[in-house]
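All protein chains of the complex are present and in place, except for one that has been dropped.
Let's look at chain A:
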Amino acid sequence: MALFTLTVNGRQAQVECEGDTPLLYVLRNDLALNGPKYGCGLGQCGACTVLMEGQPIRSCITPVADVGETPVTTLEGIADGDKLHPLQTAFIEEQALQCGYCTNGMIMTAKALLDTEAYPDEASIKQALSTNLCRCGVHNRIVKAVRGAAQKMGQ
C-alpha cells in the first residue's frame, strides 16, 4: 500500500492503496464519486471515462500510480457551481438516455471533443463516440444532444 495524492475536480485528495489499483475504484470507493461506472474493466465500453488534462481516458484500466499530479475531472466536476454544463442540459433536453449507465462516458467523451472542436459535424461526433457503447439504443439522441450543446457553447 502506498499514499497517493490526486487532484480530482479541482480538489486534492489522499488515498492509500496499491499502485496498480484502477483509478475507477479509487474514484468510486475512496472519493465516493458516482459518475464513472464499471462496465467492462477492459477499456472497451467507455462507461468509466474521466478526463485527464482534458483527454478522455478509461479509468478502469488506468493504474492510480500513473495519474501522478495530472488533474482528473469526473462527471461531478463539469458543472459550474449550480449551473449545469451545456452537455448535461442538452442530454436532459433531448432525453438522450434511457437507463443512463453509459451516460457518464458519453458526456465526458463529448466534453473532450467540444473542448477541442467547437462545431463538430455529425461524423466527428460519431467518430469521437465510436468506442462508447450504448445498449438502450439512444445513439441518435446522444448525437443530437452533443450538437445542441455545441451550439449553446458557441453562443
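Criterion: a residue touches a chain if its C-beta (ideal position, glycine included) is under 8 Å from a C-beta of that chain, and two chains touch if they have at least 3 such contacts; residues count from 1.
Throughout what follows, contacts and distances are computed from a predicted model.
Trainee: The complex has one chain missing from view, so what does its UniProt entry call it, picking from "CO or xanthine dehydrogenase, Mo-binding subunit", "Ger(X)C family spore germination protein", "Glycosyl transferase family 2" or "ABC transporter permease"?
Mentor: Looking only at the record, the undisplayed chain corresponds to "CO or xanthine dehydrogenase, Mo-binding subunit".
Trainee: Considering the complete complex, identify which of A:L6, A:M52 or A:L97 is in touch with the unshown chain.
Mentor: Final answer for the missing-chain contact: A:L97.
Trainee: One chain is left out of this view; which of A:L114, A:C134 or A:A150 touches it in the full complex?
Mentor: Considering all chains, including the one not shown, the answer is A:C134.
Trainee: Where does chain A touch the missing chain, residue by residue?
Mentor: Interface with the chain not displayed, on the chain A side: 1, 17-18, 21-22, 25, 28-29, 32-35, 37-42, 44-45, 47, 74-76, 79, 84, 88, 91-92, 95, 97-104, 107, 125-127, 129-143.
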